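The chains shown are only part of the set, and none of them has been moved.
We call the chains A and B, going by the order they appear; numbering starts again at 1 in every chain.
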Amino acid sequence: MTSSHTPPLPRLTLVLGGARSGKSRHAEGLVAQAPPPWLYIATAQAFDAEMEARIAEHRGRRDARWVTRDAPLALADAIRESPPGQPVLVDCLTLWLTNVMLAERDVAAECAALVATAREASGPLVLVSNEVGLGIVPENALARRFRDAAGRLHQDLASAAERVLFVVAGLPMTVK
Amino acid sequence: MTSSHTPPLPRLTLVLGGARSGKSRHAEGLVAQAPPPWLYIATAQAFDAEMEARIAEHRGRRDARWVTRDAPLALADAIRESPPGQPVLVDCLTLWLTNVMLAERDVAAECAALVATAREASGPLVLVSNEVGLGIVPENALARRFRDAAGRLHQDLASAAERVLFVVAGLPMTVK
């Protein structure tokens, strides 16, 4: 399915963007350039009706060529255990980080393990994450810790990635 | 007034940017490449002194070649009723969306109507909007709904637009 106009899917791609920026949809399109089946690793947990609706909307967009695996916490394991050569989409890192913090895991250790896994993955692996650091400093200390951890994680993954995109209004800007 | 160095104003341009990013001023400069008069469709409503000062500042920047029309809610009508061929600037979509939500209108229907109007407009039409999705998830449910609606609207309009700009510190980055 790769057309001559599309660069081949690299080993590791990081897709950043704001809320409702179309980053998930863009990432799905990237993965779908490779032959199916595609593995979708979902990190979302439905704590309330709002999240349930959002998960259902994302799920409804994906057809039978997608295999979905839930990994709200054991994300590095899920990536490592994916079939060799099969394209993998992780959606999204900020929800995973939220789960790690809510479960009171060691955030630095979990992030380091995830970065190591991404560095070693054979790919193609596409990671989707929310950019959350471009607003006013949050008054809430937990939100500040989250923002700092997300920012560090993005820097480390961007350094390891062959391609980094920043999605604005559904359109990708190439950062790397 | 179009110089040989400036690309001609396309049918539909979406200018996104943060608060005080200079997006309005940049959009005014784009429209002013075409011969006057220019139609300025203002969506702002002055609820307090802060908004009044901001509206006055924007208004003071525009000279007599601008015709101003207020459209806090009936934005699609104002675009459709603009004189054919006359350059139109809408400033801004996020204020309009705020007005729609405060008036308890059907947000999805209003946004769909606006997108349809923008798709059909003969142009040149320049739409200015605030990117609001790049901070921490707001604690306020209404703010989350607003952020989601704005993000969807931006995606739909960006898809219809010939040119999409992301303004940072007064300078345009070309997204499309």
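The working rule: a contact is a pair of C-beta atoms (placed from the backbone, for glycine too) under 8 Å apart; a residue touches a chain by one contact, two chains touch by 3 or more.
These numbers were taken from a predicted model, which means no experiment stands behind them.
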If you could, jot down how many copies the complete complex is built from here, 2 of which are displayed.
3
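We take it that only the chains that are shown with their structure count from here on.
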Just curious, how far off is chain B from chain A if you go by their C-alpha centres, in Å?
31
Note: in the complex, chain B contacts chain A through residues 14, 16, 18, 131-137, 139, 141, 144, 147-148, 150-152, 154-155, 157-159, 164, 166, 173, 175-176
Of all residues in chain A, which touch chain B in the complex?
17-22, 50, 131-136, 138, 140, 143, 146-147, 168-171, 173
